[in-house]
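Would you mind keeping the following structure in view while I ask a few things?
With one protein chain held back, the other chains of the complex are shown just where they sit.
Take a look at subunit A:
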Amino acid sequence: MDTPSQPDSLLSRGSHLSDPSQAYTFHTDLDNLSGGTTETALGASISSIHKISTLNLRHTVDLRAITYGGTVDENLVCPICRCPFVDPVLTDCDHVFCRACIDDALSHGELCPVDRLPLSQATIARAPKMVFNQLDALKAKCPCCGNIFARAILENHLEKYCLEAMVRCPGSLSEQGCTQVVKRRLSTQQCLHYPAQCPDCYETLEQIEMESHRQTLCRDRTKLCDYCEVEILRCEEIEHKAECPDVLQICKWAQYGCQHESKRRDLYLHADDCHFKSIGPMAEMLKVEISSLRDDVRNLTETNQLQERRIKFLESGQRASDRPMDLMDLSLASMPEAASTDSLDSGHDYLLSLLETQQSRLSHLSAELSDFQGKNTMMLFNETLPIKNELAELRSTQQVTCMHVRWLMRFRMQENQRRFGVSPGLASTGGPDGGNGFGSDITLSRRLSDSSRDVITKL
């Protein structure tokens, strides 16, 4: 194990795979990973989803070793390394090179490699952004899964998504602390780095290598097929049996009674002679027909049950609403049923429609109520108006009568004065409140009640 503090260990621990995949390097240096993203340190304690994501390894893609899709524009190819530019720079003689390439070339002589004009490190500038954009958009083949991506997202793809790219073994997060790497498509399972025995050659090897071992490496990986004697892989025996031409197979009309059995390759010979060849298709057709009819029956039974339930519900509802309003109730309740019997499939729909009817009825009622209230107010108003008028008339009549009475009183008093020679001033001072002529009139009229009766008789 390298100590993580040595920067050189970074690449030495990353693995170069066989020839085409030299294009990328992944960094298994865990300290470096956590230092860069701090995800590892957190993820181990948070959630399982987070754990999976921390299996990611940092990938570095060698952009000079990957394959590009289609032909790359010659203007985007570095004349020194003959690859699409990597970190392009522009010289003051207007030539573009990869930064690494021109650095190398200048270390051997300060001339532009293309036109041999003097060129120094100082006059080299970053290439225009447009060049970078064009390079980022180049279609590059993923060195692991072979799919085509824009060059700029290739590293991200390898780090996070590519199923064939290497990630840390899921065992690294469990107590086992596995330090190996596996392909991402295998990382959803448990750690597969445990010894297992090959069922073919009985050799002991790691489970993770079993698949490729059984397919390409195992010395006992092949066998002769029991039937056709063709060499097949043991791990694909079952698949082969399903299509082996020498396996015995029964006639396709066997379920209708054909007893014939022959090798798969000869079965077509029997197909013409089979006694069931005319009955078979018909039976098949009937079978389909019957099953479809059965389905129909089942559907109909269901509908029937539903409708029965609805009828029961309606009947019970009718009984409950046995009141004076019954007639109106019925007419309204029957509305949804009459309008949309077909569309109401389930009890829920029915109940809902019932609810809606009730609601509309309620609103209808409230409208009527307010109408009625209005009418009532109107009527009340109409009734009270003449009463009020009459009242006012009566009041005025009463006033008039009062006036008459007063006048008569006065007249009467004057009559009395004249008759008995009593001065009105004396009479008024005799009362408790002399200022009030009206009050004194009353006292007078009381005192003189006998005499006034006389006057009336006289009148």
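Some notes on this structure:
The rule is short, and it goes like this: a residue touches a chain if its C-beta (ideal position, glycine included) is under 8 Å from a C-beta of that chain, and two chains touch if they have at least 3 such contacts; residues count from 1.
Here is the rule we use: contacts and distances are computed from a predicted model.
The complex appears with one chain absent; UniProt names that chain "Putative ubiquitin-conjugating enzyme E2 W" among the candidates "G-protein coupled receptors family 1 profile domain-containing protein", "RNA polymerase II transcription factor B subunit 3", "Putative ubiquitin-conjugating enzyme E2 W" or "Coatomer subunit gamma". Screening A:Leu57, A:Cys101 or A:Cys142 against the full complex identifies A:Cys101 as the residue touching the chain left out.
Residues of subunit A that touch the chain left out of the display are 64-65, 79-83, 101, 104-105, 107-109, 111, 113-114, 116.
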